[in-house]
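A protein chain is absent from this complex, but the other protein chains hold their places.
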Amino acid sequence: MASRPLLTDDQLAPLARTVFDDIRATRGTDYVNNFWRALAHDPETLKATWERLKGLMGPGALDPLVKEMVYIAVSAANACEYCCHSHTAAAKAKGMTEEMHNELLAVIGMASMTNAMATALQVPVDEMFEA
Amino acid sequence: MASRPLLTDDQLAPLARTVFDDIRATRGTDYVNNFWRALAHDPETLKATWERLKGLMGPGALDPLVKEMVYIAVSAANACEYCCHSHTAAAKAKGMTEEMHNELLAVIGMASMTNAMATALQVPVDEMFEA
Amino acid sequence: MASRPLLTDDQLAPLARTVFDDIRATRGTDYVNNFWRALAHDPETLKATWERLKGLMGPGALDPLVKEMVYIAVSAANACEYCCHSHTAAAKAKGMTEEMHNELLAVIGMASMTNAMATALQVPVDEMFEA
Amino acid sequence: MASRPLLTDDQLAPLARTVFDDIRATRGTDYVNNFWRALAHDPETLKATWERLKGLMGPGALDPLVKEMVYIAVSAANACEYCCHSHTAAAKAKGMTEEMHNELLAVIGMASMTNAMATALQVPVDEMFEA
Amino acid sequence: MASRPLLTDDQLAPLARTVFDDIRATRGTDYVNNFWRALAHDPETLKATWERLKGLMGPGALDPLVKEMVYIAVSAANACEYCCHSHTAAAKAKGMTEEMHNELLAVIGMASMTNAMATALQVPVDEMFEA
Partner (left out) sequence: MASRPLLTDDQLAPLARTVFDDIRATRGTDYVNNFWRALAHDPETLKATWERLKGLMGPGALDPLVKEMVYIAVSAANACEYCCHSHTAAAKAKGMTEEMHNELLAVIGMASMTNAMATALQVPVDEMFEA
């Protein structure tokens, strides 16, 4: 259940409708997922979030699939149920294979383990790591 | 400061020494960083952690540099000071350019933002995301 | 599903019953929400938690609504599903408008973004920020 | 220490310089704090982050001071050392009194406590909390 | 719902089958819980995770029940829904009484509260705590 209603298409303010149009055109599908429908109560934030995301997740210095995997990693560490689901689906759509998914999960697990141990031990940072 | 002393080479138990030898041989450097010196109080965990890490972070279905960037993402989300430093240094050593670092940071930030909003809103997961 | 049964009114120990009476009297409703029913297994902790909460969330140096919004912010960052729901409901009951909710969510998202970037970058604290 | 060098004014790209000019003009001080100097390696992200922050943290449906306190709350929950410092300083500059700070800290602590207990107990969300 | 299908026994690769056999033999039950069925897509990680867990959670310098309670504490702080459930069940199976559970929850709550306050205040570490 949501702590805020999801907006249907006919409940959208004009600015939100424009953003939904762009989401549909960019993704080549009529389906707009629940995150955007929850965010649509605030058209300005909807627009700012979508445009930043669209600009960031396409081709660049990093491959779009790499960026989806980074997104999964952050979402797992932040325990975001929704985002683990949506970005795993997105990564698969962008070509993440079973083998890549396996390695990604193992690295996320390993990082979480050494993060916790380094923090519990309060290991001092080596001077050679300073930028 | 550490919550546990860092062990110097001459304080290592035989099993820990073997692990340190392998760290040095694998990395081609005499320098062993503080994380392993803090972990060396427990040679079994030192060995298990190092061997799993070594097996995981080399070439595989994912590029080693991609895995370092995933590691940075998890470490930032978990607020691990040590790991942010050590894996940023490792990623640079494996070829992370300024442009790649820029995009990585932007994706980490964006994911953290949408994670927090999706969680605050408790957005229900779309059925189409189900595996 | 819960990892501990929720207690019904007739399962309460006398001390827990007293706390439930106070929750009902304070809030002016017969409904006691699930959090307190899960906590009621431990009447001492139930009592300490309720009394501290009651003392803290009423009028003071900060407006009760401001405190509910701070509560939502912490709950989102800690990924507490229950608390995001219960405190969003509480904030609305205390007068949080649609516009205030919009801004709150945007600030929570923004803070999460810059938190993650500042941590990933390990930005050193400016001297001028020292108390 | 930083995992990325802080840029001095004479190292800024033209776009970053424009953002720094706006930070200085908006805040009415020549001082630009370290977060922006670390972000300045990526002028596009610097600009997007600053402009979103500037637009969000001014007057609106919520008082600017309330938004700074929400920012502190998120930063504490995310364990962001830098952000706890910088936003505590900002909140004081915007009029947070000793009494307000006291209450804010108590609410942050209380929320963190009940978040952890509700999560450990996996308390099911009451139907009445559904939006 | 899962972001990855759970494997049934007849979908297991030979190595995964061997691990499932060991889980069943070690625990003395035919039931293999969902976590292992989700991990079974990657037999190497399944094996490494199970073997490390089995080696760690049995008798040692700490009592197995103590280790289950530590596991619950970490899982609550990391907001892992699955793990809060599975390790609460495991702790009960190993003898955690109602009274022990009560105290555990209270300590988890208290620690979360003082963690958040110490972080928000950025309290400097006392020299006497240095290892």
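Every chain is named by a letter (A, B, C, D and E) in the order it is written, and numbering of its residues begins at 1.
The definition used in the following text is that a contact is a pair of C-beta atoms (placed from the backbone, for glycine too) under 8 Å apart; a residue touches a chain by one contact, two chains touch by 3 or more.
Everything numeric here is computed off the predicted structure, so don't read it as measured data.
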Ask   = In the complete complex, which positions of chain A touch the hidden chain?
value = 72-73, 75-77, 79, 81, 84-85, 88, 105, 108-117, 119-122
Note = Hidden partner sits against chain D at residues 79, 81, 84-85, 88-89, 98, 101-102, 105-106, 109, 116
Ask   = What is the set of chain E residues that contact the non-displayed chain in the whole complex?
value = 1-4, 6, 31, 33-35, 38-39, 49, 52-53, 56-57, 60-62, 66-67, 69-71, 73-83, 85-89, 97, 99-100, 102-104, 106-108, 110-126, 128-131
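Just so it is clear, only the chains that are shown with their structure count from here on.
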Query = So chain B and chain C: same face meeting same face, with over half the numbers shared, or different?
reply = same
Task = For the sequence-identical pair chain A and chain C, determine the rotation angle of the Cα superposition and round it to the nearest 5 degrees.
result = 120
Query = Whole-Å distance, chain A centre to chain B centre, using C-alpha means?
reply = 21
Note = chain B residues touching 2+ other chains are 1-4, 52, 73, 75-77, 79, 81, 84-85, 88-89, 102, 105-106, 108-117, 119-122, 125, 129-131
